[in-house]
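Note that one protein chain of the assembly has been removed; the remaining protein chains are unaltered in position.
As written, the chains take the letters A, B and C, and residue 1 is the first residue of each chain.
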Amino acid sequence: MSGLTIRGLTVTFDGFVAVGGVDLDIPDGDVRFIIGPNGAGKTTLIDAVTGLARAGGSVTFDGQELLGRKVHRIARMGVGRTFQTATVFEELTVLQNLDIAAGWARGPLTLLRTRRAVPPEVEKALETVRLTAVRDSPAGTLAHGQKQWLEIGMLLVQNARLFLLDEPVAGMSHEERDATGELLGLLSADHTIVVIEHDMDFLRRFARTVTVMHAGKVLSEGTVAQVQADPRVQEVYLGHAVGEAV
Amino acid sequence: MRRPLIGFGLAAVALFGVAPLVLGDFRLNLLAKYLCLAIVAVGIGLAWGRGGMLTLGQGVFFGLGGYAMAMHLKLADAGPGELPDFMQLYGQLDELPWWWRPFANPVFAMAATVLLPMLVALLLGLLIFRRRVRGAYFAILSQALCAAFAIFLIGQQGTTGGTNGLTDIRGFFGYDLNDPLNRRTVYFIIAASLLAVLALTWQLIRSRYGELLVAVRDGEERVRFLGYDPANVKLVAYVAAAGMAGLAGALFVPAVGIISPALIGVVPSIEFVIGVAVGGRASLVGPALGAVAVAWAKTALSERAPSAWTYFEGLLFILPIVFLPGGLASLARLRPSWRRRQARIPAEATP
Amino acid sequence: MTLVLSQLFTGISIGAVLLLIALGLSLTFGQMNVINMAHGELIMVGAYTVYVLQQVISGAGWSLLIALPVAFAVAGLIGVLLEVSLIRRLYLRPLDTLLVTWGVSLLLQQLARDVFGAPNVQTRAPEILTGSIRITDDLAISSSRVFILVLALAAVAAVTLVLRTTPLGRRIRAVVQNRDLAAVSGLATGRIDRLTFFIGSGLAGIAGVALTLIGPIGPAMGTNIIVNAFLVVVVGGIGQLKGTVIVAFVLGVLQSMVEYTTTTSVASVIVFVTIVAFLQWRPQGLFTLRTRSLA
Partner (left out) sequence: MLKRTMAFVAVAATFATLTACGAKTDESGAASPDGAVIDTSGPTVKVGLLNSLSGTMAISEVTVRDSLQLAIEEINAAGGVLGKQIEAISEDGASDWPTFAEKSGKLISEDKVAAVFGCWTSASRKAVKPVFEKNKALLFYPVQYEGLEQSPYIFYTGATTNQQIVPGLDYLKAQGKTSVYLVGSDYVFPRTANKIIKAYAEANGMKVLGEDYAPLGSTEFSTIVNKVKASGASAVFNTLNGDSNVAFFKEYKSAGLTAGAMPVVSVSIAEEEVKSIGTQYLAGQLTAWNYYQTTEGAANEKFVKAYKAKYGADKPTSDPMEAAYVSVHLWKAMVEKAGTFEVEKVKAASDGITFDAPEGLVTVDGATQHIHKTARIGRIGDDGLITEVWNSGQPVKPDPYLKGYSWATGLS
């Protein structure tokens, strides 16, 4: 079984059920958007998959169980994620950020030596995420959108096959959104992508499939059109301005 | 990449050329002591400034190195088959305790001065970092460790010399420490060690590992998601810093002629940090210069006004950290930062 | 049996002292993640308050009673001064606060030395607190220890009451649980921090008054106890009052039992080792505040 398979996933915090029995199948090459109101358990779901939150149930990726493994082990299996607020190493340069992301498999001897040349995969990622020009700037000086791209670039060099992106376009300008969307399209050729997003416009343009979560459960699943037509979804979003970005 | 080399050259000329010519025997010996503190400071700079681990427990490693060296020198002074003087006076033993015996071998003792602290740091680090004890918890735990180790040493008077520590060290691998020429050689050994430690740290800082260490400092969790185990990354810096403290402790013994629990407890361990904070925790030479400057100020001020020194020391902890977190090294960097060059600080800031 | 009982009480009384000196820390450390190394010197301030008051008021009992609120106020004000002038600037740099407050503790110690002289000073205890209370023929417990136990429990009760029932307490708890959310919800976190610091430091002052009954009063009195106090708070769990209380008493009893069968030095080492081992098991302390934290 390839792709990400989630069965009966539950996460509780001190008795509060954040995720209550989620089943989810994301096949290889999918671009899956997960939407839902605040507190629906979207980010917690990603936390559980990446090992940050303790969870019950089962999560397999390419047939291997993820739950119970440590965060860095899961990352080494090809599961990469970004965060709502872009978290890059601000004091380090773009190049250094990418070089670190490309490096977990390096041996001690390589680590203890100085980097002499830009590794080819880093070079390529720089071009893909359009940051070649700012290669030597500290990541802290990048614009907001650039930081998100840097994070995606880090996932690329990390050799992640599954990208879990938590609100990648929040706070971006229209142009940046479009660029990000195109980037996702480009990446979907050889990666599986899961995006948590509030921006309905962005979703309509770039999602292949959509999962709607509500109160820790999956409410609806399907193509954009199918989901939009689902009356339960409309009910949940009633009173919420659809497309509102948080 | 030329500048660090020039800096190194200047430091070497100052330490090996100028200082021995300008300073008399007594002051040169003092400088030797300061340089030992500087070696500890370089390690703290690595662990704290680069790795974000405020190690308030360097006294333990300093002590391990110092005791390992002093045990060998005491045994050498006593001569084969004899007990060190303090054991004859205060101990209830007729023969050397088993854990003293290996230290009679000079090679074992020399290796132990660095390897023993590193081993202890490795074990501790494995326990502490794997369980994600960090920040304030780590700082307080390392303080508690110092307190426990000092109390332990004091309690074992018959075999460790208790509060007195190991004193009256006369020879250094066969050379008489009373001879001013030999004391001078000790100074040169210490100065060379400092330069070697600086070179090693410089390489660590500018290597890929050095970049990774900064990444762990600034986003330990984030690094995890990149497939690294931050515990291992921190461990390397922690163990390296422990080794440096051990080396410094070992060199302190022939320079000062004493190692005692007074150099290990909570207070001396936190005092090791002060020079690092003043000089600039994240820079390479900042900690070393800061440590020497603070130690020098302590000697100079306490010769004139003892109570003024305590006030001054208090202010040294407060003012630089509150108003100049980057330490004096950040002043030296002001100009380049106007030009908005790289925000990378460390390697360039050689004097 | 009598010995076990009397040793048990000794342990509880050691725990009471630990509790009293750690209580204020638990508040400040818990709320602001501030490691106030000058806490020991605030205890010293409380002790010197008794000394100064006894220069004016002759009755040992009265002066001690009056010293409680006065020491609370004096130490509390110094704490606020510290918060406003230094600690506030170091928000988000908790490790730096540790070093800065260590510097403050050096300053306060030397100040005490210059004002009151380097030797310890002498205070008088009311006669009733220098004897012991006889329970059975062989078992007697010291009345100063009972007083400290009562004082410690009263302080815990008072702090609990303030935290649970008053609006201020609710705000303090809100800030402990989620500082950013509290700030966004319109709470003046700065003012609450100052108040917490006042209470926490004031409790140190009260601990100082109590310590005059059992220990020396001198410039260095704070340094001897500060590390232990921090360990209590750390092991109890940050921001966890009940953790602090339980751990103080457990450590007290552990210390006294081990010390009785071995020596004081061995007991201290064993207590430290136990703590390190415990933190292996529960790195966040006995009780933890569980919230969803981002990376």
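Definition applied: a residue touches a chain if its C-beta (ideal position, glycine included) is under 8 Å from a C-beta of that chain, and two chains touch if they have at least 3 such contacts.
The model shown is predicted, which means the values in this text are computed figures rather than measured ones.
*Asks:* By the document's own contact criterion, which visible chains does the hidden chain reach in the full complex?
*Replies:* For the complete complex, the undisplayed chain touches B, C.
*Asks:* Of the listed residues C:28, C:101 or C:143, which contacts the missing chain in the full complex?
*Replies:* Of the candidates C:28, C:101 or C:143, C:143 is in touch with the missing chain.
*Asks:* In the full complex, which of B:169, B:205 or B:321 touches the chain missing from this view?
*Replies:* Of these options, the touching residue for the absent chain is B:169.
*Asks:* Among C:213, C:226 or C:247, which residue is in contact with the omitted chain in the full complex?
*Replies:* C:213
*Asks:* Given the contact definition stated above, which residue among C:85, C:122 or C:136 touches the chain not shown here?
*Replies:* Within the whole complex, the residue contacting the unshown chain is C:122.
*Asks:* Among C:22, C:204, C:221 or C:279, exactly one should touch the missing chain; which is it?
*Replies:* Considering all chains, including the one not shown, the answer is C:221.
*Asks:* In the complete complex, the non-displayed chain touches which residues of chain C?
*Replies:* Residues 3, 6-7, 10, 13-14, 17, 110, 113, 118-125, 130-132, 140, 142-145, 213-218, 220-221, 224-225, 255-256, 259-260, 263-265, 268 of chain C touch the chain absent from view.
*Asks:* So which bits of chain B touch the chain we can't see?
*Replies:* Residues of chain B in touch with the missing chain: 1, 5, 8-9, 12-13, 15-17, 20-21, 24-26, 29-30, 33, 88-90, 151, 154-155, 157, 162-165, 167-170, 178, 180-181, 184-185, 188, 191-192, 195-196, 199, 202-203, 256-258, 260, 262-263, 299, 302-303, 306-307, 309-310.
Convention: only the chains that are shown with their structure count from here on.
*Asks:* Mean of the CA atoms for each chain, then the mean for all of them together: which chain is nearest?
*Replies:* When every chain is reduced to its C-alpha mean, the one closest to the whole-protein mean is B.
*Asks:* Calculate how many whole Å lie between the centre of chain A and the centre of chain B, each centre taken as the average of the chain's C-alpha atoms.
*Replies:* Roughly 44 Å, centre to centre.
*Asks:* How far is the middle of chain A from the middle of chain C, if each middle is the mean of its Cα atoms, in Å?
*Replies:* Centre-to-centre distance between chain A and chain C: 46 Å.
*Asks:* Check each residue of chain A and list the ones that touch at least two other chains.
*Replies:* 52, 83, 87
*Asks:* Using the touch definition from the top, which residues of chain C touch two or more other chains?
*Replies:* Within chain C, the residues that touch at least two other chains are 295.
*Asks:* Spell out the residues on chain B that touch chain C in their complex, using ranges where they run on.
*Replies:* Those in contact with chain C are residues 54, 127, 131-133, 135-137, 139-141, 143-145, 147-148, 151-152, 154-155, 219, 221-222, 224-225, 266-267, 270, 273-274, 277, 307, 310-311, 313-318, 321-322, 325.
*Asks:* What does chain B use to touch chain A in their complex?
*Replies:* Those in contact with chain A are residues 203-204, 206-209, 211-212, 214-215, 218-219, 221-229, 342-344.
*Asks:* Considering the complex alone, what residue numbers of chain C touch chain B?
*Replies:* 29, 33, 35, 86, 89-90, 93-96, 98-100, 102-107, 109-110, 113-114, 223, 227, 230-231, 234, 263, 265-266, 268-269, 272-273, 275-276, 279-280, 283, 295
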